[in-house]
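In what follows, a single structure is set out as structure tokens and then discussed.
Shown here: the complex without one of its protein chains, the others still in place.
Letters are used for the chains, namely A and B, taken in the order the chains are written, and counting of residues starts over at 1 for each.
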């Protein structure tokens, strides 16, 4: 296999340091307190936030929970591959929950809880990154403040070239891969996940590239948040006047 | 000016939360519903086909806020001994945790079970929309099993209607790949089997699954003796009783389900529901046809 041609193009036509096409849609689920649809290449995920709301009765291990659900139709391959991905999702969920406990200010969670649900609609490469980004955007859409600006990004070292944001075809390889959740202000890595054996120099190379990727993603995500807020402000006036007319 | 508007809308919200029935009754008395619809009009429907490329076919259907995503994945099975000529259609519905604030993840919901029953009834038992013989590859050796999974992403009423349309749309765009069964009993793409002989041959287009009938549903409710068509979740909580009516492309009644409730419905009312369902059918069939044509054109 030739993952990067001598002409410098990857199999899907991207260059090594090029992200897939990113699409963000905020607030599409009316019944929730905040929601975000994120499409990164062929990976599509939908995240919704309920809360902050009064803590429900019954024991909760933490005030904030993030659960990633993988649907069978979202997975390439048969039902077994779904189960495998489902187990990975459980792991992601735990990592994301931990990260968010740190990111959401403690005073918000004092007497309330937040539930973040992420539904994977279509899984291609970089699933964890897409889920994390969608969850972060949904929280922002729900008006939950975060301590730092974050984004997640997936990278891999194929045929000794570091590639950002692997497609499914690329991430299927038994090659060094690393995904991180990066906090831009503190410049620190909140979550790191690696796959397959790699040397420390390979890891360094991947982390550097993933950081670059996160910074690029943060820019795009912030842009999406700003334009959705602008849109909300401009549409809220006619809605109110309609209500008035009914009265 | 702006401040006044906000105060008004806040007051309306508070009133609605505190006295939902009175709030609704004031609207109905005016012959209009809180979202601006007349009593006899169901919500605007939209269909997105092929939204999930990891599935063999998929459809995202919205009635207002009510959203369902249906996807089908094909797998190969050995036909059962008693039905060697038949494949299988396996239907599952999942209420995604995000579909309503009250959902708890991981718990199978009764609502989902009810929906599966209705879909089974509409697609297989009564309407026989899918002929399982069409899913056979090689009698006794191999057949398709179509896993139809429906995810309710936003639960805002008329879920039976939304999920059925999503299911029908996914089935109508399902293509069965051309496959051949080798002597060893393995199933291979027939293009692969033919490749050795004629590598230059064009790839055979997969065949569309033919639907024998196209059933669609409409849920109506009775509120203070008024028939309300196409219920939202709010309305479902207020109406005395609700009825889901399923009709097919020939205008035949496939099924009618009255899910209990506080009130009876007479024959004439049920007849009204059927008439409303036929009207809604024409509307939805048009949208579905348009979506399919558009989808096929895009390849």
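In this text, contacts are C-beta pairs under 8 Å (C-beta built on N, C-alpha and C of every residue); 3 or more make two chains touch, one makes a residue touch a chain.
The rule is simple: contacts and distances are computed from a predicted model.
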When one chain of this assembly is omitted, its UniProt record names it as which of these: "Exosome complex exonuclease RRP44", "Alpha-1,3-glucosyltransferase", "NEDD8-conjugating enzyme UBC12" or "Translation machinery-associated protein 22"? "Exosome complex exonuclease RRP44"
Which residue among B:20, B:48, B:177 or B:261 touches the omitted chain? B:177
Given A:164, A:179 or A:198, the one touching the chain that is not displayed: A:164
Residue among B:12, B:28 or B:76 that touches the chain left out of view: B:76
Listed in rising order, the subunit A residues that touch the chain left out are 2, 5-7, 9, 11-14, 17-22, 41-42, 76-77, 164, 167-169, 212-213, 216, 220
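We adopt the following convention: only the chains that are shown with their structure count from here on.
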Need the CA-centroid distance for the pair subunit A / subunit B, whole Å please. 29
Quick check on the complex: what are the subunit A residues that touch subunit B? 29-32, 35, 42, 44, 46-48, 50, 53, 67, 69, 71-76, 78-79, 115, 117, 119, 121-124, 237, 239-244, 246-247
Spell out the part of subunit B that touches subunit A in their complex, as residue ranges. 2, 5-6, 8-9, 12, 27, 36, 51-55, 58, 65, 67, 69, 71-73, 75, 94, 96-101, 105, 147, 149, 151, 153-156
